[in-house]
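With one protein chain held back, the other chains of the complex are shown just where they sit.
Then we have chain A:
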């Protein structure tokens, strides 16, 4: 049986006076891709931000590798081996592609060099525009850079927020291919609205609705469950 890498247990998160996450719970098994699904405003991004400590949970717990990280600072959580690809990509516009990568690198050892080679092979555009400012990249290139920055460190868990959002289909395929390959080496929590992408990469799923976890299971089961897909994801 696979070991639980991350356990989110009944977390409640408020943003200002709004109660965004209401007893959200889920588990992430080592080596799996766990997909968080749900309509806009369901609380998927807030869930990832709460895990990263960017939003603080008022109750509940986030346990990573058997350690409670709920109240820890974001930089501590990142140093424990959790990489985060935010929805807005978070590229540093005034830094070049190379500088964006170097800022993200926590170590400069052989393993990092290997991952850098992998990243540059997977996304040749990053090599091509190495000295170009991050702000001048296209949306797809920014997404590639954002994923590359999260992957460059030896992270055991990657939180990836809507990597296909606003991208051309050809770029989405490239991003999918990269996540498929990363899946072999690391555990992933993926937030994705594109059901085709989510279902082809994911092993298990959780559906969030109005800030609550309403369904979970294996991705194969969801693929065939037309009622569930229509009810919570609006897919006919």
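Keep in mind that, in the parts below, a residue touches a chain if its C-beta (ideal position, glycine included) is under 8 Å from a C-beta of that chain, and two chains touch if they have at least 3 such contacts; residues count from 1.
Methods note: contacts and distances are computed from a predicted model.
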item: Protein that the absent chain corresponds to, by UniProt name, given "Cytochrome subunit of sulfide dehydrogenase", "Branched-chain amino acid transport system permease protein", "NADH-ubiquinone oxidoreductase chain G (EC)" or "ATPase"; value: "Branched-chain amino acid transport system permease protein"
item: Which of A:21, A:104, A:147 or A:179 contacts the chain that the document leaves out; value: A:104
item: Residue, one of A:20, A:36 or A:78, that touches the chain absent here; value: A:78
item: Among A:44, A:115 or A:149, the residue in touch with the chain that has been omitted; value: A:149
item: Chain A residues touching the omitted chain (full complex); value: 52, 54, 73-75, 77-79, 84, 86, 90, 92-95, 99, 102-104, 106, 131, 133, 136, 149, 153
